[in-house]
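One structure follows; several queries about it will come next.
Here the complex is missing one protein chain, while the rest keep their positions.
Moving on to chain A:
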Amino acid sequence: MRLRLVPETTNWDFFSRPKLWLGISVVMIVLAMLSFGLRGLNYGIDFRGGTTIRTQSEQSVDVGAYRNALAGLELGDVTISEVFDPSFGDDQNVAMVRIQAQDDTDSVAPETILAAEAALAEVAPDIKFVSVESVGPKVSGELIQTAVIAVALAIVSVLVYIWLRFEWQFALGAVIALVHDVVLTIGVFSEVGIKFDLAIIAALLTIVGYSLNDTVVVFDRVRENLRRYKKKDLKDVLNLSINETLSRTFMTSITTLIALIALFVLGGDVIRGFVFAMIWGVVVGTYSSIFVASAILLRLGVKRDWSKTDGKAGTQFADIDA
């Protein structure tokens, strides 16, 4: 007996409540933007400069004592948080200390770090500084810029690729779905307050890749069915295509999620934020390829007379017919 995530044949109508799905997406996007606007992202030092010190000691972390120890140094905004993780042993008490960028310089001052380390060592004699990272404001500004360019560039090049391989309506649908995913992911990050650093940009781009992967598979089937059922209503063709690929959509999402969840639980706290972004992205990406990308394709309509444009719009593989 095989494990089936969805019934063998499904005939679900994904467009029976277009306003509902559209409404949900719009509300989510508005919420995400509101959260971003009101709470803002919890930028890591990659993006706003400053220093983070990860400490580890055998005795338990006393956040108050750490704070008092650093208070005398006048370092400006200092946040101290204890880190918990199931993979830590009993003698592993970890805390993250974040010190804002010192505003008089565009470089990193080793003296500041040494002073902070010395102050912490006074309250916790066996403290170890397992990682110390410091980014000057000059670099962090550039990193933001590069990150934004990277995400924009990825979206644009994908738009062009799909446009070349399909039709512009498909490209637009896919890209709106992508923007939807990226916006929702950023929204979740600002709402939950997970540290937003360079690695998260990598996660965002992977989400772009994954969401696209999903969308393209559905669109590929739509293209095929549009050729096969020339008289069928676009809505029916879309529904048919989504239903036909539904089993695959779930299989792939579930296997990817299984792998990611393993990493989320067991991979340690250093990359947990990164993996969280990807898990969220897989869920949203799967949703958006059906309810956003396809829905937009339905709205935009699509040129049905594929026979004449086969040469440039079709694919070399799609011409092989049984």
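Throughout what follows, a residue touches a chain if its C-beta (ideal position, glycine included) is under 8 Å from a C-beta of that chain, and two chains touch if they have at least 3 such contacts; residues count from 1.
Everything below uses one rule, namely that contacts and distances are computed from a predicted model.
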Next item on the list: Mind telling me which option in "Protein translocase subunit SecD", "Fe-S cluster assembly protein SufB", "ABC-2 type transport system ATP-binding protein" or "Iron ABC transporter permease" is what UniProt lists for the chain we can't see?
Entry: "Protein translocase subunit SecD"
Note to self: Just to verify: which one of A:V61, A:I201, A:L226 or A:I290 makes contact with the chain not shown?
What the structure shows: A:I201
Item checked: Residue in contact with the excluded chain [from A:A116, A:V158, A:L238 or A:V302] -> A:V158
Next item on the list: Based on the whole complex, identify which of A:G44, A:G136 or A:G173 touches the chain you can't see.
Entry: A:G136
Note to self: Can you tell me which of A:S16, A:N68 or A:T146 touches the chain that was removed from the display?
What the structure shows: A:T146
Item checked: chain A residues touching the omitted chain (full complex) -> 2-5, 54, 56, 87, 106-108, 110, 113-114, 128-136, 138-139, 146-147, 149-150, 153-154, 157-158, 161-162, 165, 198-199, 201-202, 205-206, 208-210, 212-214, 216-217, 220-221, 224, 244-245, 247-248, 251-252, 254-260, 262-263, 265-268, 270-271, 274-275, 278, 315, 317-318, 320, 322
